[in-house]
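After the structure tokens below, expect a handful of questions from me.
All protein chains of the complex are present and in place, except for one that has been dropped.
Per-chain residue numbering starts at 1, and chain names A and B are given in the order in which the chains are listed.
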Amino acid sequence: MGATIIEKIIRNNVGKEVKPGEIVTVNVDRVMIHDIFIPFVASKFEEMGFKKLWDPDKVVLIYDHLVPASQVDDTRHFRVGNEFVKKYGMKNIHRSDGICHQLMTEAGYVKPGNIVFGTDSHTTTYGCVGAFSSGIGYTEMASILGTGTMWVRVPETIKVTINGTLPENVMAKDIILKLIGDLGADGATYKALEFAGDTVENMSVASRMSMSNMAIEAGAKCALFTPDEKTAEYCEMELTDKEKDLIGDSDAVYCREIVYDAKDFVPVMACPSNVDNVKPVSQLVGKEIDQVFIGSCTNGRLEDLMAAAEVLKDKKVAPFVKLIVTPASRKIYKQAMENGTMAILAKAGAIITHPSCGLCCGRTGGILTDGETVVATNNRNFLGRMGTSKVGIYLASPKTAATCAVAGKIVEPK
Amino acid sequence: MDKFSGKIWVLGDDIDTDIIIPTEYLALETVNDMAPYAFSPLRPELAGQIKEGDIIVAGKNFGCGSSREQAPEIIKALGIKCVIAKSFARIFFRNSINNGLLLIENEQLRDVVKEGDEVTVTLNESIEYKGQNFPIASLPDNLMDIINAGGLVKAMRKLNGLD
Partner (left out) sequence: MGMTIAEKIIAAAAGVEEVKPGDIHTVELDRLMSNDGTTHLTIDMYYKLKHPRIADVNKLVWIVDHNVPCDSVKTAASHKKMRDFAKEHGITFYEGAGVCHQVMMENHVTSGELIFGADSHTCAYGAVGAFGTGVGCTDYLYAMVTGKSWLLVPETLRFNLTGKLPEGVYARDLILTIIGQIGANGANYMAMEFGGEGLKTLDMSARIAICNLCVEAGAKTALMEVDDITRAYLKEHGRKPKHEFTSDADAKFAKVYDIDLSKIKPIVAKPHFVDSVVDAKECVGTHIDEAFLGSCNNGRIEDLRVGAEILKDKKVHPLVRFLVVPASAAVYEQALEEGLLKIFMDAGAIVMNPNCSVCWGSCQGVIGENEVLISTGTRNFKGRAGHKDSFVYLASAATVTASAIKGEIATADMV
């Protein structure tokens, strides 16, 4: 009988056939811990009585939520993290290089077919290269650090097939928002999403990343793309047959199949205050805005910044509106400097911050107050996420967001 | 704790982790420091009103969003005995089990209860509300093992021969 991608990854890991619902213990290929949770991971790890990491090279520590520190206690997390790194002989640490999820794939920590866990819900991102990755809490992370294993329930798979050419102003973000709207915020809970079709085959790894990143917003455990030539190039590797085989078999069993025609997609926004409250931008036109945020592990990559720059070239951000741009990584920042994107954004009046989580995690980077409205390219618009509970957060693609920044109100990208 | 009763607080659908504990307070040193800010974007007064042994009854997708484990830890620190919801988000579910916070899934209860009323839970059997009985499912064995050990930390201590 055929298998879905997630079933194949788990099967390859445990060395036996698996079926949805089964509970198995997997060997973990890589883990990621970020700055907010490192003090908790460290204390749980020691409380559990472990004396060493199961494999220090498989552990990655990334400072991103608190960079640069905006509150005096934030630096405690760096101190605890640095001590942990030293004590347990870790080498993989990034102190100001960008957002954890961007770095995990960009710096080569994750490869197709890997099983990866991270102390952040958007760990689903690595499905963009065909890895099973998922978010966990710090207690569970501490136990993996000691044992190198974790129990998982083999998830059912929802297959999403998209074929055809996307309309000009539609980005991957519009697709994933539409899907979340259709599935609902809990529509994929405990399940794997699997993407197929020529539309996703033609997408860059960066675009796939925007989609796998947001799968958690429909409750998904992971979101997988089949590794291909683009993946190989991105990961700077040759794909083995086993990796190439990470494709849903024709006789695989899916709990649900959804098919889209690419030409039917339109620019959309997730309206306050749920990610599944998705509406076409055309229905929202005219709403005055105070700020635009382009960044995050969802949409802070080079192609996103370039899409924004294309809109902003020789234009200015509307008066009294702020455009905050936070590239997802140091590498992206440098690439954007090199190809002239940063110069365009700066000239348009953007506030360009150092790569980090920035506004997306709501600690700094452009906090708002009662009655204000922000169009943002990140992944969550929950109540109070970017300030008070009376801030309206509209999630959109970088192209839509940049267009709104120039207009000073919600408009369709063109 | 096979059978217990408690006063209920009623919440809606999609109670996300940013509502349970906003990121602003996540770098405070302890869960007890954070607890007063629980649910503050939605109901700032709620954390101060919850008493030991109370029960939360909520709609679907409770705990959706972030992996922040402070969310279940804070709910537990506030004295909440268990959360009964139509459904739970998966990371929150795992985090709760790992910290020994009891979660119960039930589709119907949320739509009939009134805040301030009392419910009685009989573990792995049913919930009783004003004479009405709502059956509940039991948890898989491997999760019961973690709960029986008193959470994942204790299970690991045992593994390392410490307790």
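Note that a contact is a pair of C-beta atoms (placed from the backbone, for glycine too) under 8 Å apart; a residue touches a chain by one contact, two chains touch by 3 or more.
All values derive from a computational prediction rather than experimental measurement.
Note on the chain not shown: across the whole complex it touches A. Touching the chain that is not shown, out of A:R256, A:K279 or A:K347: A:K347 (per the contact rule at the top). Listed residues A:N114, A:T364 or A:N381: the one in touch with the omitted chain is A:T364.
Among A:F50, A:Y260, A:Y333 or A:F382, only A:Y333 touches the chain that is left out of the view. Mapped onto subunit A, contacts with the missing chain fall at residues 67-76, 78-79, 82, 95-96, 290, 320, 322, 324, 330, 333-334, 337-338, 342-343, 346-347, 349, 351-354, 358-359, 363-372, 387-388.
Just so it is clear, only the chains that are shown with their structure count from here on.
Taking each chain's centre as the mean of its C-alpha atoms, subunit A lies 27 Å from subunit B. By the touch criterion stated above, subunit A contacts subunit B in their complex at residues 23, 36-37, 39-40, 44, 47-50, 65-66, 71, 73-74, 76-77, 118-121, 123, 134-140, 142-143, 146-147, 151, 185-186, 189-190, 216, 219, 221, 274, 361-363, 380, 382-385, 388-389. For subunit B in complex with subunit A, the touching residues are 14, 16-19, 22-24, 26-29, 40-42, 60-61, 64-70, 72, 87-91, 94-95, 98-99, 140, 142, 151-153, 155-157, 159-162.
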